[in-house]
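Yeah, one chain of the complex is gone here, protein chain that is, but the others are all in their spots.
In this document, chain identifiers A, B and C correspond to the written order of the chains, with residue numbering beginning at 1 in each.
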Amino acid sequence: MNMYNLKQEKVSDFIVHLQKYGEVIAPHPIGDASYSFSTVTNPNTVELDYNRTIQSIKKYFFPPREKLLSYSTVSNQYEKVELKAEPRIFLGVHSYDMQAVLKLDFNFSQGNPELNYLKRRENTTFIGVSYSSDKYHFGRSVGIPVEELNGFDLFLRKNKSGFTIIVVTEKGEKLLKKFSLPEESENTPENSIEFSTQIKINYNRLPELFEHAWDSPVWESVSKKCVGCGTCNLVCPTCYCFNVEDDVDLSLKNGTRDRHWDGCMLNSFAAVAGGENFRESLGERQRHRIYRKFKYISDITGEPWCVGCGRCIVACTAGISIVDIVNQLKEEYEQTHLTKSTHQHEWAG
Amino acid sequence: MSKNLDIMVKHLTRVEGHGNIVVNMKDGVLEKAQLDIVEAPRYFEAMLKGRSFHEAAIITSRICGICSLGHQMTSLKATEDALGLEISTQTELLRKLLVNGATIQSNILHIYFLVAPDLFGAPSVFPLIPTHTDVILRALRMKRMANDIGDVVSGRAVHPITPVPGGFTKIPSVGELKEIRRQLVEDGIPDMKATAELLASVAGGIPDFTRETEYISLKHADEYALYDGEIYSSDTGGTPDKNYLEMTNEFIVSHSTSKHCKHNRSSYMVGALARWNNNNDRLCYNALQVADTMGLMPHCYNPYMNTIAQAVETLHCIEDSIAIIDTLLERGLKNEKPNQDPTRYGKGIGSNEVPRGILYHEYEYDRTGNIVTANCIIPTGQNLANIDDDMKKLVPEIMDQSKEDITLKLEMLVRAYDPCISCSVHLLNVEFVE
Amino acid sequence: MSEFIYQEQPPAELYYPEIAEITQVKQFTELEKWYEITLPNGRNLGHQPGQFVQVSLFGIGEAPISITSSPTKKGAFELCVRNVGMLTDKLHQLDVGSKIGIRGPFGQGFDMDALQGKDVLIIGGGIGIVPLRSPINYIIDNREDFGRLIICYGAKSPNELLYRDELALWESDPGIEYHVTVDNGTPDWKGNVGVITRLFPRLDLDLKNTIAAVVGPPIMYKFALMALKTKGLPDENIYLSLERRMKCGVGKCGHCQINHSYVCQEGPVYHYPDIKNLPEAI
Partner (left out) sequence: MAKPKVAFFDFTSCEGCQLNKLNLENHILDVLEHIDIVEFREAMDDKADEYDIAFIEGSISTPTCVERIHDIRRRTKVLIALGSCAAIGGINSMKNLQPIESVREAVYGEDKYLFPTLPAIPVSAIVKVDYEIHGCPMSIPEFLKIFKSLVMGKAPIKPDSPVCVECKLKENECLYERGMVCLGPITRSGCDAICPSFGQFCTGCRGVIPNADKHAMTDILLRHGLSTDEARKRLLMFNSYVSDEMIN
């Protein structure tokens, strides 16, 4: 694996160089203390040392609001939307967000592969960056260390004077060809940070835990704190549910069919005409959300479908934490089921 | 002459809020000539009690959707005065820009949508759409431009969002301000000049009626006072705004549903005409030019000319807004946080010229930053006594005319004041005996 | 690894409907209308009984509607729609010649091959008869391939019975054992009164060789399944169709998800043993 040295003061030049290969999208500070991915217009405003962005890069492949088609109500004809795949380089992506993209790739390509997503995924290059965890990250607990390189083309490992660029793919190597960088002389050690927040059970065991968690009283107790605002769904990099609505212009003659993100925590997500709601209570909805992260898809793929970014924990104004929920489930399960069982030793995380 | 006359205009149209005109004349003797207010009382001062300083302006903005910005500005000034919150120059400039925007939008609405139908002899603006399309489009364009100032600087023209005690929750971008400036220069000034020409062409329809009265408005040494200044009476001169109660002297009258005000005489006038009479020397050159073309002279005592005074100051507001934006851009926009750390707790007064005249809010805060008492005095309330006095002089002067004509002139008189009856802070709820 | 590997088949434009024409309309009841829909050039929809399409009206939206005709009908297909909301209301205002969008057919229907040679017991509650009419007509059209055809149909009242012309045919057809009941009778109603399960005791079934297809409102499943159990019909012999909210019909939007199962993909017709223990399903 080739490694190069990128001094902090050369980062801006590097970004300018990358811009020759396509639109560069990187984290920028917004608001008082938040970050957001956006197109780089001024390399000096890019912030590579950040905790997490409000939304993940999912928004570039599966936009929050998206036109599916435009139509005429008079002629009943419609026009397709043009899906573009201009080259885009995502710079400064954390490993959990990369993994989340790979998971969405699975969701959008299995069964009926969806062009809208997959077209936007073409022509993309990912350059990762290491991060230091705060009290909300828990990547390791779901099998995603800070320097998980899978998915990236290049990876920027933070070192004392800037970054060590780790070349992951040939495509990544090519990007560096015309930008002369010294090879890294000595190996900077991997940033193997400890995550202060942890799920107290090995992720391999999560499916097993969730075999038994359905009737747990934890759901009810968590739901008492929850307002059902759906924020946890709407910031999650691996949530991809959506709603579709038609809109017409004021002439009432032309309109668009649009989709926008939806969430299973919201009121009418599972409601049908006539008033039946198949997940009426917040406890049921919370359970569905968590099961979708740790069981429903995981049963097929063998991986947790949560990437440990901590966004849902940060964003929840009620202070509900997916990590706490899992840990409570574990504890509760151990107490009620395993005390009688002989397999207790297996549960050591 | 022994004439009998009974006029009752119920729910006067094309004014903001509900009012009735009542005139009774018996054997040539005027028994009654007054504007009754039938708006339901809303008790804002009571609702403010116990509310935090973060909430006061949000609530008082809802006193009146038409002058929501004015109420908000006045409320913020009162709160800042009470809590000792200094505001930055940038904040002050942005607020002045907002006040200009609100003045432009309200005056345009009044001129084109509420008064113009009278001057064109139409029952409303809608029939004018096919016959005077360009005029209507111009009116809409000007209103949109004014509302854009509100939308960009305060988030929303009605019940603005960003102005809070001590500053703004969001500062507009350079690009947004430049776009507003472009609109003001490219559309605003020519449209306003065209408006003045239009008004000059129909000015013959403005009734010839004068009654000298006391004119009260803000006055400022260096500028046409809208946001800042001391209280000024054409009779008695200037006084600081802490003396506002001496200027307003609210009292309850048996024949009316609303508290009336008086100062040096039995009534006084506030609003564009008062501002014109007190401050016309502070207007920009172009505004004075168009005043001339429309026949508005200093010391004008014809209340119907209030509409013309509105047009004049609108042009001033447009030019002043351009100047403010230039200053803001020159200084460079700073992403300032609002200053919300009180340095004292107590009483504070805010005054501000809103389109219909001078507006006062006074609050007293306790040590937790919650309101103990509140008082708001709105311009329309101040004008009511003056409207009645005008009617009393006007009716005998025109009593030879047909009842329809008299009624129309009375309606036009009330509309000229641009009364905003929705600000029903002080309005009483009395059932009428008709 | 930015060129990814999961694709089993090329990505497709999933959300573009095909513009079809309404070629026949019949008002069944106050709430239900029946439509014949013809695709461009009379192309066959190519569906399985029990599948559904997404009906699309521009400016209004889309709604999943079961195909009520049998695939043995060629050149056009049929829908029966209850007016309950936005799209269905607008659809009810449309007449012959109107254009509507169609996506689909979607989902899993009844496996008619697996039913060959079996006795088929159809249990339809209310609008549940709509999707069931497809296998019924399929069996009628391929009568010799199947054993007995037993139809139990329950409606709230006689006025709410759908396909009345056909019901009369079923009733008189010696090849069909037809039972009908209504919750609330009317003076001129001579038939059974009571919930649908009241029809079951009288059925004489060859339990091993009978396959039941059950469709009805959520509340009906609980009682119908219980009654079939009492009757002794093995769970393996039961198929049923579930209704959920759906937006995309192609397993993406998430609304129809029950547990791990997307109703629009693995359903709406399920083999009962597959969902018997699936929480939230029934």
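The rule is simple: a contact is a pair of C-beta atoms (placed from the backbone, for glycine too) under 8 Å apart; a residue touches a chain by one contact, two chains touch by 3 or more.
The structure presented is a predicted model; accordingly, all values stated were derived computationally and were not measured.
Using the contact definition given at the top, list the shown chains touched by the missing chain.
The omitted chain makes contact with A, B, C across the full complex.
Out of B:L109, B:V135, B:A274 or B:L328, which touches the unshown chain?
Touches the omitted chain: B:L109.
Per the definition of touch given earlier, which of B:R144, B:R211, B:R282 or B:K393 contacts the omitted chain?
Reading the full complex, the residue touching the unseen chain is B:R144.
From the list B:L30, B:L93, B:I161 or B:L333, which touches the chain that is not on show?
Answering carefully, the residue with contact to the hidden chain is B:I161.
Could I get the residues of chain A that touch the absent chain, sorted low to high?
Touch set of chain A with respect to the missing chain: 30-34, 36, 54-55, 59, 64-65, 224-231, 234-235, 245, 247-248, 250-252, 260-261, 263, 266-268, 282, 315, 317-319.
Which residues does chain B use to touch the chain missing from this display?
On the side of chain B, residues 11, 13-18, 38-43, 45-47, 49-52, 55, 58-59, 62-66, 68, 109, 113-114, 117, 123-126, 129, 140-141, 143-144, 147, 154-159, 161-162, 164, 168-170, 252, 373, 422-426, 428-431 touch the unshown chain.
Touching the absent chain: which residues on chain C qualify?
These residues touch the chain not displayed: 59-60, 85-86, 89-90, 93.
In this text, only the chains that are shown with their structure count from here on.
If you average the Cα atoms of chain B and of chain C to get two centres, how far apart are those centres in Å?
65
Just curious, how far off is chain B from chain A if you go by their C-alpha centres, in Å?
Computed from C-alpha means, the inter-chain centre distance equals 52 Å.
Just curious, how far off is chain C from chain A if you go by their C-alpha centres, in Å?
Computed from C-alpha means, the inter-chain centre distance equals 38 Å.
Where on chain C does chain A make contact in their complex?
Touch list, chain C to chain A: 1-2, 4, 6-17, 19, 58-62, 84-85, 88, 99-101, 218, 243-245, 247-248, 250-255, 257-260, 265, 279-280.
Which chain A residues qualify as touching chain C in the complex?
So the residues of chain A in touch with chain C come to 68-69, 71-73, 76-78, 80, 102, 105-119, 121, 124-126, 150-153, 169, 171, 214, 240-246, 248, 252, 255, 257, 259, 262, 264, 268-274, 276, 278-279, 284, 288, 291-292, 295-297, 299-300.
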